[in-house]
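Presented below is the structure to which this report refers.
All protein chains of the complex are present and in place, except for one that has been dropped.
== subunit A ==
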Amino acid sequence: MSVKKQERRDFIGMAFGAVAAVGGAFALVGMKKSWDPLPSVKAAGFTTVDLSPMQAGEFRQVEWRKKPIFIIKKNADMKPNPARDVVIGEDKYMVAIGLCTHLGCIPSWSPSDMMFKCACHGGEFDASGVNTFGPPPRPLDIPPFKIDGTKLVLGEEGPEYKKLAGIA
């Protein structure tokens, strides 16, 4: 086969390679996006919780975006934590996503020793949601929220949230 012909075949090969690479790249993007959460899932919206009926020392669990949210209205026995407490008027609340920061189990609130205990690998968090023992690498995450009177709107980033998250 002459050199010329070989060059022509090389060119066809390279042209094919280019078409395949471009097509493949687009296909990969499409496949990646098919696995993304659906718009209906993303629009799971906001959850509004009225905090006014809560008693001091009460623990409550609500759901937001399929995640459990822990809320505690702190009483005098619970140490305030200015870096994490949500303050509404006189009252301090602990608000956190109730998923252990280790591997995502739901720790349970034990009112007798005022601690969250994660049964999975023995992690513990105090009443402010700060990890005190075991494998969890960081305190419980604080969900984005906004304060609207005595109501807590989960899913929206209000100024109070930005302050706690250190992004204001």
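Here, a contact is a pair of C-beta atoms (placed from the backbone, for glycine too) under 8 Å apart; a residue touches a chain by one contact, two chains touch by 3 or more; residues count from 1.
Rule of thumb we're sticking to: contacts and distances are computed from a predicted model.
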Query = Going by UniProt, what is the name of the one chain that was not included in the view, given "Ubiquinol cytochrome c oxidoreductase PetABC, cytochrome b subunit", "ABC transporter permease", "Tryptophan synthase beta chain" or "Protein FixC"?
reply = "Ubiquinol cytochrome c oxidoreductase PetABC, cytochrome b subunit"
Inquiry  = Going by the contact rule already stated, which one of A:Gly57, A:Pro80 or A:Pro135 would touch the omitted chain in the full complex?
reply    = A:Pro135
Task = Sort through A:Lys79, A:His121 or A:Lys163 and give me the one touching the missing partner chain.
result = A:His121
Task = Just the residue numbers, please: which parts of subunit A touch the chain that's not shown?
result = 32, 35-38, 41, 44, 61, 63, 65-68, 101-108, 119-122, 134-137
